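What follows is a short report on a single structure.
Of the protein chains in this complex, one is absent; all others appear in place.
Chain nomenclature is as follows: A and B, assigned in order of appearance, with residue numbering initiated at 1 for each chain independently.
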Amino acid sequence: MVKKLLIVIFLIYPFYVFSQQEPDNQIQVNFNSYFDNFRLNVIYPSINIVKSIDNNTSITGSYLVDAISSASMKMTFKVDGVTSATANKQGGGDNTPDELRHQINLGFVRNISGVSVSADGMYSIEHDYSSKTFATNISIPFAKKNTVLQIGFAGNWDKVFPQTRFWTRSRNTTTYNIGMTQILSKNIVSQFDFSFINIDGYMLDGYQVVRILNGTNLSILEPIEPEKRIRKALGARMNFAVSKHSTLLLGYRYYWDTWDIKSSTIDAEYKTHMSDYTNISLNVRQYFQNKAYFFKATYTVPEPLMAVDSKLNSGYTNDISVNLEYKGNRYTGIPIINNDKVTFLASLGFFHRHTDSPDWVMRMSELYAYLISFGFKFSL
Amino acid sequence: MKYIYIFLVLIFMTISGCAVVQPWERERLADPNMMFDENPIQKGIKEHYINIREGSEGGTGSQGGGCGCG
Partner (left out) sequence: MEIKKILIFIFIVIPIFAYSQDIGKEARQFSGKTESGEKINLSDYRGKVIILDFWASWCKPCKEEIPYLIELYNQYSDKGFSVLAVNVDKDIANLRKFLLDINKDVPYKIILDPEAKIPSDYNLDSMPSAFVIDKNGVVKYIHIGFLSGDKEKFKNEIETLLSE
């Protein structure tokens, strides 16, 4: 009897919104991992390729696997009367991944007289969730490329079919994005970005339950959330060249949606070239959010709308990460590293989230997560 | 709609020619560290975990900046 903590809707949206520079032909391989004190472990290796196919066109492709472990579920769902959990076909042991998700992206980017156009299709599948995405972007330069306007659109069609249910529900998302990158001086560049996201359909993950304790009577019900959500976000970033070798990026994002969630994110990143071959960056991020209007820490009677998802709770997060990039060079005698075509990447992150009431499963308010990622980029 | 108008106004304010940095003056801007999301793949990896733990999405920008070379 194993069930999942959450459907990890981990889709990586198409990356390739290129600026005016032609993308480099490259293969990038990353081994990424996420571990938290809620006993969610995810290993997600990915491979990405960019290859030019004609004079002005490059194709882009990526493949990603999520190996997700949610080892706590046996214990948690012993009394789950509503969902009547069934055995997971893919694993289920406490120390083995409970599920695998595969994601494939394929797209192109084309330069037409300085205007860059890209399109990308994505397909993601796991045993209880599938997703298709089509995304397109256009990037138009003005005023000697001092200003670049970026416009994006993405359509996303998801199917949710939890193992423990007999139904399949769908969710459709439309995303519009408009952004502008503006050079302000020889040392400062800024970017403004507005996203509009419209979601229709089933937005739960199919596994969460609401426990209602009335005296000594415990009833377990499915959460109910609205079937429409409009999400908007406005972001601004500025990147300053603070010295010959160092830069400082400051960012702010304001988010609001029709579920009454409002959030603010502040972001700072310091990057410096330690040498011609070594680049290091330190990123600090803080995020504050209030709760969705229908979210409650506890429910005593059934209500028309009920949610237990911690993402809809109020709280804040602190996020810090260090990234290291080392470019291979022919002047080193060390094998592999003496190849100028290879860049090595490593990153270490720590993420702390506080919610104003305990999580529905783990009964904890503080989530601590560690992220370790390493990889390499090979120029073709 | 009003947000689109705000953006259009911002765009035309900049196109109208204020603060033009010439292409040959962009030595510092050419530093890869001056680019937003210079490695968009790494950004995707990061957003991968943030999106399952936070209730917000979007507004994080896209690759851009640099010297506008090429």
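One rule holds for everything that comes next: a contact is a pair of C-beta atoms (placed from the backbone, for glycine too) under 8 Å apart; a residue touches a chain by one contact, two chains touch by 3 or more.
Everything quoted here is computed from the prediction, not taken from an experiment.
Contact with the omitted chain, checked across A:115, A:188 or A:236, is made by A:115. Contact between chain B and the unshown chain involves residues 1, 4, 8, 22-27, 30-31, 67-70.
Touch with the hidden chain on the side of chain A covers residues 20-22, 52, 54-56, 111, 113-115, 138, 140-142, 144-145, 149, 151.
The rule we apply is simple: only the chains that are shown with their structure count from here on.
Once the centre of each chain is set as its mean CA position, chain A and chain B turn out to be 18 Å apart.
Those residues of chain A lying in contact with chain B across their complex are 6, 8-10, 12-13, 15-22, 28, 30, 32, 34, 42, 44, 46, 48, 62, 137, 139, 141-150, 152, 175, 177-187, 189, 191-197, 231-235, 237, 239, 241, 246-247, 249, 251, 253-255, 257, 261, 263, 265, 271-273, 279, 281, 287, 289, 292, 310-312, 317, 319, 321, 323, 345, 347, 349, 351, 353, 367, 369, 371, 373, 377. Contact residues on chain B toward chain A in their complex (touch as defined above): 3-4, 7, 10-11, 14-15, 17, 19-23, 25-29, 31-36, 39-66, 68-70.
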